[in-house]
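All protein chains but one are shown in place.
Coming up: chain A.
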C-alpha cells in the first residue's frame, strides 16, 4: 500500500445515516448521527450538514451524549475505540482503546465515568454471542488512554441498538434478546429474566425487537415482532410481574422511545407511521403518517421538543412538537438494492439511480446531497413486507440530457412479468423531466440493457431483452408540434439467442449486441448486420466501445474469464487476457477503461487504455465481494496531475458500490489538500447554524439592514455603541479570576459610556446643525447618557 499512497480509496458521501439512533443535542440545534466511519453533525433547523467528526477507522456503531457534559459526545466504533468529542468544534478530546469491536454504547447519568458497551464474548472471532460490559473510563491527561478493565454486566445480549435501555435514574438496565427480557438491578446486583412463549401456534410472533424504559416510573416498554408493545410492571418479582399489551402496528415494532418526561411513548415500524401513545391512557394515540419509509430509530431531544425518526431509505426526519415535519436529512437512498446502473445526468452531473421505491434519485456527488426524486412508477407504494411492487430497474440518459428512458417491472411469483418502458423529456421551463411516452410490455421478458445512441443527429434508444430480441425506438417527428412520441423502429435478433448487453460506438455509427457467445455489430442507420465476432466459449457479460482515439476497439467480457479486445477496422481479435471481469466501464472523457475483476472473494481494479496492453493503474483487493455498479463521474474542475499513476483521475472520478452498498471513490493527495483548504475557508466561527446560503446572502442582507436602519433612525447607530466598546469586551471576555477589582472596572465602564463631544457632534450634526447653541448640545448629551444607564442592567444580565 505504500507505493499507492498518492491514490486512496475514500468514502465520499452516500454513507448510511440511518444505521444507529441519532442524538439531538441539549439545545436542540444539532443532530449527530453515525455515518460510515465518521459522525455527521447536522443542523436541525436548516437540515444542512455542518461538519463531521472524523477519526474512527471502522464503522461507527453508536453515538451518545456525555451525561456529565452536554457539549461532548461519546462515539464507539467497530475499530475497538470509544472517542470523546467536542461536537461544536469537531475536536477529538480523548480516545479510549477498548480492544474489542464495539457494537453499541449506553450511558447513564447515575453511572458517571462509566460507559456500557456491547462487545463480543471472549472468543470474538467465531462466536455470535455478545455481552454488555461496563468500562470505567480512566481519568488521564493523555489523548489516548487504554481502558481494558471490562466488567461484565449481562451476558448474551443483542448487538442491535435499542435492545437495551437504562431504567429510572439508571437503577437498572433492561435488555431484550429473542424471547427473553432481562432486567439487571445495579444496587442489588441481581437480574430478573422474563420469557415469553414463542407462540408460533397462534400466529403470534412474540420475539422482542426493542426496549425502552420509562424515565420517571418503573415501567418497561418492549416491542415485538408481531407489532405488539408490552408494558411491563412489577418486574422486580419473579412471578408477580405483570404486563399490558398495546397493539396497533401490523408489522414488527422497530423502535420505541419514551419522551423525557415519560408522558408519551413513541413507536415506529414498517408502516412508516410515527405512533404517539399517551402513557397511562393507552387507547388514546396520535399518528404522524406518511413519513415515506419504514421507521428504524426514534430519538427525542433532551427537552422533548424535537423528535427525529430514522428511516430505512437513509433519511432522518426531524419533527417539531409531535406534529410537524420540520426538516428532512436525506442521504443516498440504497433501499433493498440498486437495480439500475449508476448513471451521470449530463445536465446536473448528478448521480442517478433508483432511490425510494418507484423513484429515481438525483444525487449530487460533489455536495453529498440528494437533489431530488423523480417519481417514475406513479403508483402508491404499500408499506407492507412481502408484497411485489413496481421497481425501477433500468434508466438511461441521452447524450445531452434531453431524454430519459426508464424501465419498471414487477416480478410476481408465478405470474406474468409486468414491464413498462417510459420516456421522459426534459422541460426547460419546469427544469424537470416530463413523461412523454409510456410503452407497456415493450418486450416479453426482462430488459437486460438499454442505451441511447450517442450520435447527435438521431435520438434513438436500443433495448435488449431476454425474449431474444433487441428493439430500436425512435422519436417519431410530427410536423405540427414538438409533441413527438416514441415508437419502435426496428426489431432485431440473431438465431433466437438471448441478447445480454449492447453498446454504441462513440459516434453512434455502430451498435454491438452480445448474443450469448456471439457479438454482433450492426449499423443503426440501415439496420444491417455488419459482422459477427465470436470468441472462445462463454457468454458475453459486458460490452464496451473504446472512446476518443480508441473508438475502433470493442471490448467484451465473457463469463469464462476472458477479456477480449477486437479491432473493428480489421474485424479481428487484437488481444485477450484471462480475467474474470464483473464490470467494464468506459470513461466518457478519456480513452481509459476500468475493469473490475472478482477474484477469490474480493475485487481488483484495472484501469487501462484499449490500445495499450499495460494497465495504467491497478489495485488488488479493492474490497470484499463483487463490484456490481461503477461509474465515471466527470470532474467539474480538471486536475493538473502529471504523475502517470494518477493521470487517469484528472478528468473524471471513478465511483463504485461495494457489496455492502458503500459508495467508494478514489482520491489523490492533491485533491485532498485542496478540499481541506476549501473547508477551512468555509469554517465559520461565530454562529454555528450558518449555512452556505447564509454565507452568500445572510451577511449581505445584514449589512444592508444595518445601513437602512442607520438611514431611517440615526439613534440606532448610537445604541449599538456600548456592545462594541473595548471596555465592555474586556469586561465580558476576560476570565473572572484575572479581572481587576470592581471599583476599577466600574470607573472604566462608566467612562466608556460617555461620548466624546466631537464624535457626538459629528453624529448629531445633521439634527442639531440648525441650532448651534451650546446648551442645546449639552441637553442632548444628558439625554444620551441617561439612555445608556437605562440599558445597563440588560448588559449585566
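Just so we're on the same page, contacts are C-beta pairs under 8 Å (C-beta built on N, C-alpha and C of every residue); 3 or more make two chains touch, one makes a residue touch a chain; residues count from 1.
Basically, contacts and distances are computed from a predicted model.
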| item | value |
| --- | --- |
| Which of "Trafficking protein particle complex subunit", "Mitochondrial-processing peptidase subunit beta", "UTP4 small subunit processome component" or "Alpha-endosulfine" matches, in UniProt, the chain that is not displayed | "UTP4 small subunit processome component" |
| Identified contact with the non-displayed chain, of A:28, A:72 or A:236 | A:236 |
| Residue of A:89, A:149, A:217 or A:303 in touch with the missing chain, whole complex considered | A:217 |
| Option touching the unshown chain, where A:151, A:189 or A:283 are the choices | A:283 |
| Missing-partner contacts on chain A, residue numbers | 168, 216-219, 233-236, 239-245, 250, 280, 282-284 |
